[in-house]
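Got a structure for you, written out below as structure tokens; questions coming shortly.
One protein chain omitted, others in place.
Take a look at chain A:
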Amino acid sequence: MSGSKPDILWAPHQVDRFVVCDSELSLYHVESTVNSELKAGSLRLSEDSAATLLSINSETPYMKCVAWYLSYDPECLLAVGQANGRVVLTSLGQDHNSKFRDLIGKEFVPKHARQCNTLAWNPVDNNWLAAGLDKHRADFSVLIWDICSKYTPDIVPMEKVRLSVGETETSLLVTKPLYELGQNDACLSLCWLPRDQKLLLAGMHRNLAIFDLRNTSQKMFVNTKAVQGVTVDPYFHDRVASFYEGQVAIWDLRKFEKPVLTLTEQPKPLTKVAWCPTRTGLLATLTRDSNIIRLYDMQHTPTPIGDETEPTIIERSVQPCDNYIASFAWHPTSQNRMIVVTPNRTMSDFTVFERISLAWSPITSLMWACGRHLYECAEEENDNSLEKDIATKMRLRALSRYGLDTEQVWRNHILAGNEDPQLKSLWYTLHFMKQYTEDMDQKSPGNKGSLVYAGIKSIVKSSLGMVESSRHNWSGLDKQSDIQNLNEERILALQLCGWIKKGTDVDVGPFLNSLVQEGEWERAAAVALFNLDIRRAIQILNEGASSGKGDLNLNVVAMALSGYTDEKNSLWREMCSTLRLQLNNPYLCIMFAFLTSEAGSYDGVLYENKVAVRDRVAFACKFLSDSQLNRYIEKLTNEMKEAGNLEGILLTGLTKDGVDLMESYVDRTGDVQTASYCMLQGSPLDVLKDERVQYWIENYRNLLDAWRFWHKRAEFDIHRSKLDPSSKPLAQVFVSCNFCGKSISYSCSTVPHQGRGFSQYGVSGSPTKSKVTSCPGCRKPLPRCALCLINMGTPVSSCPAVLLLMGFLWMQ
């Protein structure tokens, strides 16, 4: 303090009072101003609080330090340490008839005068007051006074106590301390340790010392410079902070040899360090000439372990005002509340906000913590148009065994909820790929099978350079000139697109029928048209218009369609090519685009993005030349990859390209579930080994774990191991020999492979394997069955005990 720099203290028990001390002591009362006007003479502390001055005490000059009496006192009893080492009890109350009346004015006088640096009330015995003084060659620097002691002992004869003028009330002078510690040393800071009433931690001249009043001849000490401002963590009684210049040292008293941690050094010397009394592990520090309070959050390190592991801390700061801060004080009970005072005695009352920690639950709810409050934010359970979160979707899909239908692969999109056209396309693609791979393998066991999973891009490429054969002539349309000869690869591509079925039959009839059944009139009509069957197209449209479910306008479209003429400059052509753009349905739109296009240029069809990729690709296969087709597929593939559109899997297949595409899909949606199942559908091993694929798979497994879907996880792992045997977990259960402890299965198996231990030594009953009756490691006999006395290693069925057991199991 020394007259210029004010200090500030909250009352330990009256939560709305605080004292500012510089050359005098001023008691303030804090009031809320939320519902009332600022009273005259009040000082504003914050937006909603103000302070009123209650009283001033200027009876104690030469103040060096102040400490508030710790037990409840209506009279605001304070101990003041003075420059000459005397400690004076004083009060800020008005009522002098209180029970502390006798104490007020009492002085505690050291044998040799020197500055009193620090005061600390004992938290257990409220009458004990420790004072830390400067050095004297012969005197003690830590004096513990009992404020209730009423006598001046005989050791110092009264006549020898030279009193200054006016000090006639000798009964108020106490010269005999309860304890004297730290001879010929200086004490700069003090704090009682909560571990025991009689343990006192002191920052001495060049060391930190723990005095044990039960045995004052003993002290524990550690040499250090950091002896200022010792303070014990109220929530972790072995943790102590002290400082020196710009450096704060954190000590663990159980390992009191060196600091467990030193905080980053500040450029200016520190003036105060204080633990937050309402929150664990939060330390506030203040340096000279600074307008910020620095906060260190040691929340995550309640027990630092070992020398090497430096605990992590989070550092941040608050700036309560623009001026330099002279001192600060945590509120004793209000959470994270603090008051600061500036050198010109303006004050500010504020709350240090907590860092907000936030966590997503694996089932879409969001939770965050702020101070002692927890907030949860859950997704509303309704089926409105709002898109569900992908985590919710994945969870529901996992529950419906999405991805696990390996026979009717296309059904997986139904399991996924039948709402996402991309997923539908993906699973149909995968379904066809599986189907035709099997087909190929049956027909000609070769490398074609793997080609199917490589996607249309690779299939089309493989046909490049083959001789183009003569063109077919189809009736009804002039477009036949562009119809390409359908070689094997193009047929395969059309099959993958779903336009034609298995076998060499190139009829799209069944496909059209299925589309009509599903009510996709426009698409069916378009497909019919692209197969140059304009009659069928018109017929389909009529059907659609009359079915009730379809649009009545389809009849109008059918009419327009029937007016088709191949004359280049006709009115029909002119009107159709302009008005088609106003058609909402993309399929109707491309039908007219197709009909009005010049021969050989079908960009209106090929680049109509609203049309399913499979239809556009099938169209391309039918109408583009090899080189055009290749270029088109290449371009479309890149487009799909960029957009992460799952329809593109048709083109890329389950290749590296496919992984690229899936990567942008996962980036876009976060759907690792689809990514995992898709890649596990038939990817070659080198694709599976791609770290991205492994990453999706691991993430999906973690997600299943997080949802506690243990069975789903197991199913997934089994599914995975079918395609990727290397992912099979190693055997975790072994039969080991009683005598040597070695695994029987391992040592006797000729094939050095784990995980098949049981069958190796014959439990599975393989008749070709010789029975093992002794441990292959130590040759000691294996244990026998308690009933039939047959050695282990005998086929299960022959032991009656096992049969009995199995019988029980069946009956359950």
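Basically, contacts are C-beta pairs under 8 Å (C-beta built on N, C-alpha and C of every residue); 3 or more make two chains touch, one makes a residue touch a chain; residues count from 1.
Keep this in mind: contacts and distances are computed from a predicted model.
Among the names given as "Cytosolic arginine sensor for mTORC1 subunit 2 isoform X2", "Glyoxylate/hydroxypyruvate reductase HPR3", "Ubiquitin-like-conjugating enzyme ATG10" or "Sorting nexin-1", UniProt records the absent chain under the name "Cytosolic arginine sensor for mTORC1 subunit 2 isoform X2". Across the entire complex, the residue among A:136, A:536, A:614 or A:712 in touch with the chain not shown is A:136.
Only one of A:14, A:52, A:126 or A:207 touches the chain withheld from this view, namely A:207. From the options A:7, A:22, A:75 or A:185, the residue with contact to the chain not on display is A:185.
Checked against the hidden chain, the listed residues A:29, A:44 or A:114 yield one contact partner: A:114.
Among A:84, A:262, A:291 or A:364, only A:84 touches the chain left out of the display.
The omitted chain makes contact with chain A at the following residues, 2-3, 62, 83-85, 109-115, 134-138, 140, 156, 160-162, 164-165, 175, 180-181, 183-186, 205-207, 216-219, 221, 223-225, 244.
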